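As you look at this complex, bear in mind that one protein chain is not there, while each of the others sits in place.
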Amino acid sequence: MPKGNIINRDRFLENIRAKIGGIASDKPVEKPTWSVTPQRNVLEGYDQDQLITVLKDQCDNIHTDFFQTNVNELSATIESIMNQYQSKTVVYSEDKRFEETNISDFLAQLDSFKWDRLDRESSIKFAERAEIGITFSDITLAESGTVVLLNDKGQGRSVSLLPANYIAIIPKSTIVKRMTQATDYIHQKVENDENIASCINFITGPSNSADIEMNLVVGVHGPIRAAYIVVDDI
Amino acid sequence: MKVSFFITCLGDMFYVNAGKAAVELLERLGCEVDFPRAQTCCGQPAYNSGYRKETIEVAKHLIETFEHAEYVVGISGSCVYMIHEYTQLFEEGSDWQKRAIALKDKTYELTQFIVDVIGVDDVGASYQGVATYHTSCHMTRLLGVKEAPFRLLQNVKGLELVDLPNRHDCCGFGGTFSIKMSDISEQMVDEKVAHIEGTKAHLLLGADGSCLMNIGGRLSRNGSPVEVKHIAEILNSRGDV
């Protein structure tokens, strides 16, 4: 993609510089060493199984159904959730893990659609009519009960957004303590001059709002129900 | 221990009993109390209204007045905090700032002094009754004295202390705020009074004369039977239980 335009920058930054007494310089600003780093102490020393317990408990706070299973039972678990949510039509992301776990075979038998990175119209249209969206989690944050989706290429932003129900499949190995570990990972990519996904979603349960008298309503623009499935051995 | 007593301007005129009780209490705890007669006001009304120049003059006067003291003990958390704020008034590293820091380091609110400096939690007081306690904002949040009054009150024989709901809320005094924004201040004190009356306590205690004057004034206007006393009066009380 060609470089974008930058308009009015010099005058704008010159004004700021004059106010804060800075000087224009090509030298990068060094970040100070912060005096405290409490984010690094959260859940310190927890192993993967303890983190799963934290994640499970947090699911109660975020109105999310929690399941734990193994690869062999994964399709059956998805099927039972779909029954519970009375969902028949499925949209799922383009993600080789669907093939690796053979869920793609199971989904192929249903009224399903794999997100098509080259077909905007059909993909959005199907996602809009699908009753359930399924994605894998790329990084999972135990503390907050958050699945992080690095949405680029075939992953599709709409898969986890437009359908009324949403399932996130969480490989056990993706579980980390908190957002700190996810942002460390992303920061490292930036440091290494690698591309990061154009849309990184930190999703914590179904959508909700408290705009009416501070009463929590679950399900506003995004999904109304959400389920997490932790898979033991991928 | 030698204590120079800081009565505050409101205390000098309106809360004489609180001052008397505090002096007697300190003496009972073994302090030698003197009263520097040149003392006036801490300057907070000017400071909070943005009159810094005027505040500085008042602060200098108080610094001079208490310079000789070993400890300065005041009966209002808010005014004591104001003295601590003097250090911000003067130029960094100036002689006046050094003197302000010296004063800050030896100036305490009464309950803070008893608990933290004298090291006493039980002053041997007794008082029969049900009371609730108003945590004043400046003393709690800015001076940082949160526990001391409760530790002392819990050891008063015969006193039943009931929790005041929403105790973290301001009573609406705020110095000139109560005059300049009197309609808002009225709503705030009304809410505070409703919470106090809801506790069924017949006595309201506090460690700041100005808040007590505000809340007490509203209780009085409402014809409420709730009595208002400064914490020193209860801590100095040795009634039969």
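Per-chain numbering from 1; labels A and B assigned in written order.
Operating definition for what follows: contacts are C-beta pairs under 8 Å (C-beta built on N, C-alpha and C of every residue); 3 or more make two chains touch, one makes a residue touch a chain.
Here is the rule we use: contacts and distances are computed from a predicted model.
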* **Choices "Predicted phosphoesterase", "ABC transporter ATP-binding protein", "Lactate utilization protein B" or "Microcin C transport system permease protein" - which one is the UniProt name of the chain not shown** => "Lactate utilization protein B"
* Against the chain that's been left off, what residues of chain A make contact? List them. => 1-9, 11-13, 15-17, 19-22, 24, 28-29, 31-32, 34-39, 41-42, 58, 61-62, 115-120, 123-124, 128, 141, 143-146, 152-154, 156-158, 161, 179-180, 182-184, 186-187, 190, 195-215, 217, 219-223
* Touching the hidden chain in the full complex, which residues of chain B are there? Just list them. => 5, 7, 9, 11-16, 19-20, 23-24, 27-28, 30, 32-33, 35, 37-41, 43, 45-55, 57-58, 60-61, 65, 137-138, 141-142, 168-170, 172-191, 213-214, 216-218, 220-221
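By our rule, only the chains that are shown with their structure count from here on.
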* Asked: Taking each chain's centre as the mean of its CA atoms, how far is chain A from chain B in angstrom?
  -> 53
